[in-house]
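Removed from the display is one protein chain of the complex; every other protein chain stays in position.
We just call them A, B, C and D in the order they show up, numbering each chain from 1.
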Amino acid sequence: MNVLNKPLEIRTSPHLKSAVSTDQIMMNVVIALVPTTVFAIYAFGLAALLILSVTTISAVLTEHIYCRLNNKESTISDWSAVITGLLLGLTLPPALPLWMAALGGIASIAVVKLLFGGLGYNIFNPALGGRAILQAAFPVAITTWHPAFLADRFTNIPSSSLAWPFTTPAYDAVASATPLGNMKFNHIATDVTDMVMGLTSGSVGETSAALILLGGLYLVARNMMSWKIPVIIFLTVAVFSGIVHFFNPATPTPQFMLFSGGMMLGAVFMATDMVSSPVTEKGVIVYSIIIGIMVTVIRLWGGLPEGMMYAILMGNAVTPLLNRSLKSRVYGTGRKGGAK
Amino acid sequence: MSESLSYIFINACLVNNFVLAYFLGICPFIGVSGNIGTASRMGGAVTFVMLVSSMCAYGIHTLLVAIDAPFLQLISYIVVIASTVQLVEMIIKKFSPALFRALGIFLPLITTNCAILGLALFQTSKGYNFLESLVYALGAGAGFTIALVIMAGIREDLDIADTPKVVRGTAIVLMVAGLLSLTFMGFAGLGG
Amino acid sequence: MNEPNKTFDATTFVKGLWKENPVFVQVLGMCPTLAVTNSATNGLAMGLATAFVLVMSSMLVSMLRNFIPKQVRIATFILIIATFVTVAEYLIQAISIDIHKALGAFISLIVVNCIILGRAEAFASKNTVGKSIIDAAGMGAGFTFALLCLGVVREILGSGTLFGLQVLGQGFEPWVLMILPGGGFFTLGAWLLLFNYMKERKAAKMQEVVA
Amino acid sequence: MTTTVVAKKTFAHGVHPPTHKDGTVKREIRQFPFANVLIIALSQHLGAPAKPIVREGQEVRRGEKIAEASGFVSVTMHAPVSGIIKKIGWAPSLTGKMVMSIFLESYPASGQTVEPSAPCDVNTATPEEIIAAIQEAGIVGLGGAAFPTHVKLKVPPDKAVDTLIINGVECEPYLTTDHRVMLEQQDDIFMGIRYILKATGAKRAIIGVEANKPDAILSLRENIPSDLPVTVEAVKVKYPQGAEKMLITALLDREVPSGGLPADSGSVVVNVATTAEIGRLLPLGRGIIERSITITGPGVEKSGNYLIQIGTPLRYALEQAGLKKNATRVILGGPMMGFTVSSLDVPITKGTSGLLVLTDHESQLTIRKEYPCIGCSHCLDACPIFLNPSRLGRLAKFKQYDAMAGEYNLMDCFECGSCSYVCPSNIPLVHYFRVAKGIIRDKKAAS
Partner (left out) sequence: MSQTDMAQMIEAPKSWYMIRALAGIGLMCALLIVTTYEMTFETIKANKAEVLERAIFKVLPGSETKNIFEVNNGEVEKVEGETKNEMKYYAGYDANGQLVGIALEAAGQGFQDVVRMLYGYSPEKQAIVGMQVLESKETPGLGDKIEKDAAFQKNFAALDVSLDDAGQNLKNEVVFVKNGTKTNPWEIDGITGATISSKAVTAIIQNSASANMPVINKNLDKFKK
């Protein structure tokens, strides 16, 4: 018999694999971001389209060129650079000069990801790390908000977007305030329904809470995201800000806290970044609570209107500690270790 | 202008973290952050010495003001801090060998830690009273410990990471410190 | 920069400036390196102040090296260094209050800069006055050079200026990050990266030659 | 049958691989023809190899003893067929290592009759006698581990066993032999339980069966002899439910201490097929010479459950069952913990519970591109003993074995493969752990 004489394949067990693979997970994250992305382009027009393309292309190109320079196989096919670029774009103000967006994409991948060893080894979420760098570098541009639903948004590109590289942008539209900015500086609360529907001003992709949640639900249903992280963050924020609101009604309501700013986008798509969040069950809980507390503290008492980015970065920073110190009890050790 | 004690603490610990905003104590931050256990003990030792030297500095300052010799400030601070650390080391060694084993080896290193001298100089220039000085020292020490331990956790992970050869060592630590420093910027305006 | 005149003293000097650069190679004296280099002027001033203290204390330590017993040498070194730092502080105030304000407490903190104590202990206490001064001057120059490297990069990118003069066009949007603490860490990290990269390249070339 | 059984009892974590059992579960166990030459490895159990008591050229009869135990942790071997000892020499084994084996050429006319011997009566024998008889019968764990059963049943004097667990879980995908045994050999199983209860002094026995075998559960329950303290419990369908520790936790809510034995938690676990062998062989005083094996997989033409002589070379078994053209991977055991074989000249041993043949198609799925660990934590959620395979994998990659063994409890890993199964980055975690465990053991031995 012929078949019996050909060389056999030698492999170690297990000889079964679950169907899902890393590149598929990453691709599904991109799919989950599609509704948010489409709405962003609908709300902010060409400006959003340009900014998302620029961040994505710059992120992917940076990774590709780095691999080429180091004579490695290009890693862009794992989709992670696309996610980084897309997420970065979604967190930027719509009329940010494109050269800054490109710089952000490069910084995200080069400084926050590749320097640390690439996919799997980055300590901080690359998109947020890149955004933090942009925020520190260009504090004015990154807090100048462009109004949504302008009549000419599909025909006209804001002149600030097209500012020459390295020059200060000039803004043509009157800057609008985000719900959080209005709350912090003018004590005006925005209608929560508007924020759920995405009718407010803000970063490219943070305005529509409903579509972000939809994407999150898709990933949870496919077991490609930890539902615990966003749920615990929401609970922490709601309870904490609820208590404060009860004693001081001048502070924002819990529902305002949940649906404003980058809360949804951050909790659903950034805090859940597998690489930079803890792997242990207890670690995940503490991590989410830390993020929830820190974002509430910054929003209520800090100098900045929004703190989601800093809260998640802080969570990332303590993740190695949480992984180390909050391990599960190993079977057969400790409490139930004895015979009875 | 008077500042509340809680503000002094939060400011020294988070908003103006000694390591990440003032660049004080960078040498131990880079040198002793390879391991979480060591880092937390070092943090404890630094906090302790900060408290002691903060008290000393307060005393010296009062004395120097009394005899009107501001030009002796620096020289007397450094001499007194150095000898206090030595004294503390001897006392701990004598009375608590366990504590000495935990903190002892770090104490001589701390003498040349600029965070300690910096603390003494800052509390003087800010004109803190005795209690405020103590809280300031406590906050600075806590901030130093937090930064050090977080860094140690990250570095333990980086030890088993595929980092490119050229960034290994101090370069990657500085990059992490830069990102941490950006993260701590989120605390700005707190406690006011 | 290395003249063919290869006397011992010239190499001692150049060693501190380049091969054993206290910041880029030995990674010493990080605190002032990061803290005061948000402009080239500040970096230069701090470098010069440190170099001044370094040279003066090395000179004195070397002069007195036979007079100081081993047991109390560290104490006397610190005493001497602290003295010159105090002197430097008053001199800077006399020259310019603005620079003194910009450098702040970091002038006083020169005392605990490990480079100075390190040179006193490792070199000045064992060598003649002349050699010690040259060694200290080399190290001081190396330190100043490093601070200037950082200050120049951070000022140009962070403010668009160099020594206060506009060098990048008026429209330039400054990268504020560079003059923030985070930028300090990043810039120094990047310089170290560059040094590592050059070292690697050199090592690789050497191997090629051997092979 | 459409009956279903509801099961709540289980352990925490674990995975749900597809079971792939439909192909063979309805096939009754059928006798397999004898191969021309049988290769009986002297070391097909854990422990010391058996000592041959035959010489080359000697004629042996089916069931005759051909090798004896060389110590306590060792068992006897019997001739699976009548024939002539051709030689005693080295033969390849499953691991690729050469082991001393007896080559037995079978008589073409070898019958099914077996040599009679001294029986062991369950009513009169002492526990020590039963244990000795089990060793003499050459019985080892038929679930796959091949650990000598009599050693397991010998409860250390400082420990007490109150519960005997009969492992009928068979959680490995594809395999159905234990399922068939439970349907076809119930009397043997109950008889075996009598022997084991007596040998261990346990007061009761629980047969644990996965809920996906409702026919076995119901008919076993119906046929329990009235004087036997036995219950049949359904456990949830989950891998690795059949691992000793997991089954103990599921049924008794007890944990086996790290580094300890089931006896430390007051229980003993015996595989259901092993129990049936004890119940069949001991009353007759015979030794184990054949076993039921599932031959299955997409690469097999005639899959089913077969009663095969121990020592039958794989080549012969697969020729009989028929191989498909695109077969590439031959696995001894189940797909989760089984080993691929490099040579078909390897013989079937007492521990072989299944012979699985995969084709290019399935094989491609397991040799996907490897990505770096992305910290998805699926492996932590899978690990039945709550290790951190993600961290362990990274430590292994950077050769930090001390941390693996110390802080991260590597030595508690029993290599069930759940982590590798779920890993989306396709990191060969279990492989890393096997290598690391070997290195750590060597290090320990060296110091």
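The rule is short, and it goes like this: a residue touches a chain if its C-beta (ideal position, glycine included) is under 8 Å from a C-beta of that chain, and two chains touch if they have at least 3 such contacts.
Everything numeric in this text was worked out from a predicted model, so none of it was measured.
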**Asked** Which chains here touch the chain that is missing from view?
**Response** A, B, C
**Fill in**
Missing-chain contact, candidates C:22, C:47 or C:174, resolves to C:174
**Prompt:** Thinking of the whole complex, not just what is shown, which of A:10, A:140, A:221 or A:239 touches the missing chain?
**Reply:** A:140
**Request:** State which residues belonging to chain B touch the missing partner chain.
**Result:** 1, 3, 7, 11, 15-16, 71-72, 75, 188-189, 192
**Request:** State which residues belonging to chain C touch the missing partner chain.
**Result:** 64, 67-69, 71-72, 75-76, 79-80, 82-84, 86-87, 90-91, 93-94, 96-98, 101, 158, 174, 176, 179-180
**Complete:** chain A positions in touch with the non-displayed chain are 139-140, 143-144, 175, 184-186, 303
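As a working rule, only the chains that are shown with their structure count from here on.
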**chain A-chain C separation of Cα centroids, rounded to whole Å** = 41
**Prompt:** Out of chain C, which residues touch more than one other chain, so two or more?
**Reply:** 177, 180, 182-183, 186
**Complete:** Residue ranges of chain A touching at least 2 other chains are 111, 118, 120-121, 133, 136, 323
**Prompt:** Along chain B, where are the residues that touch chain A in the complex?
**Reply:** 36, 149-150, 153-154, 156-158, 161-164, 167, 172, 175-176, 179-180, 182-183, 185-192
**Prompt:** Can you name the residues of chain D that touch chain A in the complex?
**Reply:** 15, 17-18, 173, 245, 249, 254-260, 264-266, 315, 318-319, 323-325, 327-331, 335-344, 356, 358, 362-363, 365-369, 371-377, 380, 384-388, 390-391, 409, 412, 415, 417, 420-422, 424-426, 428, 430-431, 434
**Message:** If we count contacts the way the header does, which residues on chain A are in touch with chain D in the complex?
**Reply:** 1-4, 8-25, 78, 118-121, 226, 274-281, 284, 323, 327-333, 336-340
